[in-house]
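As you look at this complex, bear in mind that one protein chain is not there, while each of the others sits in place.
This part shows chain A:
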């Protein structure tokens, strides 16, 4: 018997978190994480964005229908609906813009390996590829073409230094633990390990925090 079964017994109206609330929680978490992480994170895999976008579209249609109806009672409901709609759109927009900023800054880096490419959504991948191609063509026509051919690349990695800028994966982040778990950190003078508890807020390097965040045992704050 699970704790949920026990709860259901003592509390007849017990129910798990409804889908809408889950989506809002996931969306908010994804947004905050993207705003705080030094590198681009994975595009949510479970169709979260498609679902949220569909819901927003449906809600807009509903608002349009309701606007025709001038009953003062539904009027207030309309204001509430529109306020919430704007809040959702704000999160979605801010999330996408934060991602585009990261893609713009390190385009070649995110296009360099399959693992990194898989973090982008289809649209973002198309955007990044096209943007990079345009940029390269522009450089070629304005100055690169007068360089010797072996120096015309934008992604040379030879000679101990690479031309591809990468985000600083060692920069520090704040995380909140969502479960009791062991946190490992690397410092300048020593490495450490700590038994973290739920709701603990820890400062550590992103490279140490990433496994925890990917596993869902911690979130960025």
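Methods note: a residue touches a chain if its C-beta (ideal position, glycine included) is under 8 Å from a C-beta of that chain, and two chains touch if they have at least 3 such contacts; residues count from 1.
Here is the rule we go by: contacts and distances are computed from a predicted model.
In the listed set "DNA replication complex GINS protein PSF2", "Ubiquitin-related modifier 1", "GST C-terminal domain-containing protein" or "Terpenoid cyclases/protein prenyltransferase alpha-alpha toroid", the entry agreeing with the UniProt name of the missing subunit chain is "DNA replication complex GINS protein PSF2".
The chain that is not drawn here is touched, among residues A:47, A:192 or A:211, by A:192. Screening A:25, A:67, A:118 or A:155 for touch with the missing chain picks out A:25. Counting the whole complex, the residues of chain A in touch with the unshown chain are 3-4, 7, 10-18, 20-22, 24-26, 28-29, 32, 35-38, 55-56, 59, 62, 76-77, 79-81, 83-85, 87-88, 90, 94, 97-98, 100-101, 104, 168, 170-174, 176, 178-179, 183-194, 197-205, 208, 216, 219, 221.
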